[in-house]
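Down below is the structure, laid out as structure tokens.
And now, subunit A:
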Amino acid sequence: MTVFKTALMATPMLAAGLASADPLTIYTYESFVSEWGPGPQIEKAYEADCDCEVDFVGLEDGVALLNRLRLEGEDSQADIILGLDDALIAETKKLDLLAKHRVDLSGLTLPYDWEDDTFVPYDYGHFAFVYDQTRVDSVPSSLEELVYDSDLSIIYQDPRVSTPGQGLMLWMKSVFGDEAEDAWTTLQERVVTVTPGWSEAYSLFQEGESDMVLSYTTSPAYHMTYEDTDKYQAAIFSEGHYAQIEVAAVLKNSDQIDRARDFLAFLVSNPAQDVLPGTNWMWPVLDSADKPEAFEQMVRPETLYFSSETVAENRRDWLREWRNAASQ
Partner candidate 1 sequence: MIAGNRLLRRLGAGLLWLTLALAALGMVLHPGGGYAWASYFDSWLVRVIWFSIYQALLSATLSLLLAWPFAWALSQTPFRGQWLLAAFLNLAFILPVLAVVLGVVSLFGQNGWVTLPGTVYGLPGILLAHVALNLPFATRLLWDRLSQIPDHQKRLAEVLGMGLRHRLRWLEWPLIRMASGPVFVLIALLCFSSFTVILTLGGGPANTNLEVAVYQALKYEFDSRAAMLYAVLHGALALTAIGALGQGGLLNMEAAVRQPRGGQRGPSPLQWCAILGLLALLLSPYAALLDRALQADWHWPARLPDALRTSLGIAVFSSVCAVLLALSRCLPGAVRTRRSRWLDFGVLVIPAMVLTTGLFLLCLRLGWAREATWPLIIWVNALMAMPLILQPLKARIQAAHSQYHRLTRVLGMRTWPVLRLVYWPLVRPVMLWALALSAVLSLGDMGVAALVGQVDFVTLPLLIYQSMGSYQMTLAAQMMVVLLALCASLLLLAEWARGRYRAGR
Partner candidate 2 sequence: MLDVRQLTTQLGDQDFHWEFKLAAGDLMAIVGASGLGKSTLLNVLCGLLPATAGEVRWQGRDVLDQPLHRRPFGILFQSHNLFEHLSVEVNLALGIHPSGRLHEADRERVLTAARRFDIANLLDRTPDRLSGGQQQRAALARVFLQRKPVLLLDEPFSSLDPALRQEGLNWVRDMQAEQGSTVLLVTHHLDEMLPVTDQVLLGLTSEQWLSLSTDEFERQRAQGAFQSLLGIDTDASY
């Protein structure tokens, strides 16, 4: 059957191959390719530019990308992996599946000094809890207050699959250190549910299932821009906010490495950067990129981060710590 199915699928691909090259296959996370995400516009812009085909495959969320890459190894169908974040790059590099990008990154703006010859950063943001200010009065002013001194219910994402979820885990760790397990256990009582991805969590929150949801400081810009409302706000915490740099890389086994590199260069150039803020609702890495007006009202909080080597070393232990606490 496999043979049969492969043959079925191969036929149209072969036919297309005669006319032009294979499509550029990009593994990314679900919300990137949704109709309101950046995927469709970037795809269109790049296809017009290169006269080639781009094929996005959407997975649950960022961490799932890493697992997928592990699973598929050198046989991966992907040419590019897009949507991992800075925390995961050391662990991903260990797989030895990626090629250097050869893109000049010198002019880019990032939340902290960061440089890498394999991963290209394309946007960044700070995690934050978003709330509806028409429903919530007493907004905590620190993560500590949220955990220990608040009765707000929250929804967040599973740190095993989702980069925001992982971000929260790292945030908790950088604020509470060795007391993180205790903090998780305390927080757990007010957790409505833990979802596998960002989209699910955010839509549950919007349906009124919880008071707060884990998202980004820039999320309110979406509601200001498209819904003309400022009722959704990001709570700014005094300890600082954990930063996330979203990155993309080329797979070394890609049969069109040059085209893939070209795409990465395109990703940090104006046409693509202009799309990202208004679709992915993250800060662009190019200062000159167009941004929705609402971005001017967005706070740029203090940055917390771990080096990706530290994350790689401790991720499993921290995950287990979370898992033990969250399952009680």
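The definition used in the following text is that a residue touches a chain if its C-beta (ideal position, glycine included) is under 8 Å from a C-beta of that chain, and two chains touch if they have at least 3 such contacts; residues count from 1.
Quick note on selection: all candidates are chains of the complex that A comes from, given by their letters.
This one's a predicted model, so the numbers in the text were calculated from it and none came from an experiment.
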Just to confirm the interface: in this complex, subunit A touches which of 1 or 2? 1
Per the touch rule above, subunit A residues touching candidate 1 in the complex are 1-2, 5, 27, 57, 59, 63-64, 66-68, 70-73, 75, 158, 160-161, 188, 191-194, 196-197, 199-200, 203-204, 207, 209, 316, 319-320, 323-324, 326-328
